[in-house]
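Removed from the display is one protein chain of the complex; every other protein chain stays in position.
Presenting subunit A:
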Amino acid sequence: MNVWIAIGLTAAGCYLMKLVGLLVPAGTLERPLVQRLAALLPVALLAALTAQQTFSAGGSLVLDARAAGLAAAAVALVLRAPFLVVVGAAVAVTAGVRALGW
């Protein structure tokens, strides 16, 4: 049930955000500070999410095979690999390191 509540809230919230941009008069959100904050907010969220989903398990910090996978993804990104290759590299390296028993 909790999952459905989360899905409902996210769906409603995200849809409203999409709609607001199309409906409000042009210029309303064009203030420079608002624009800059809007550009930086995803940076902060994505950075925190990347770190947490790589280095945490059940509320504590851990270092496991996912770190190697993320490093592989970073290398793929530096090499300008396509999106799916980046994700594939992370998955493959994580699986490989786990298979080695780490």
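The criterion applied here is as follows: contacts are C-beta pairs under 8 Å (C-beta built on N, C-alpha and C of every residue); 3 or more make two chains touch, one makes a residue touch a chain; residues count from 1.
Following the convention adopted for this analysis, contacts and distances are computed from a predicted model.
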item: Listed names "Tol-Pal system protein TolB", "Branched-chain amino acid ABC transporter permease", "Isoquinoline 1-oxidoreductase, alpha subunit" or "Stage 0 sporulation protein A homolog", matching UniProt entry of the absent chain; value: "Branched-chain amino acid ABC transporter permease"
item: Touch residues of subunit A, complete complex, unshown partner; value: 2-7, 9-11, 13-15, 17-24, 26, 28-30, 32-33, 35-56, 58-61, 65-66, 69-70, 73-74, 77, 82-84, 86-87, 89-98
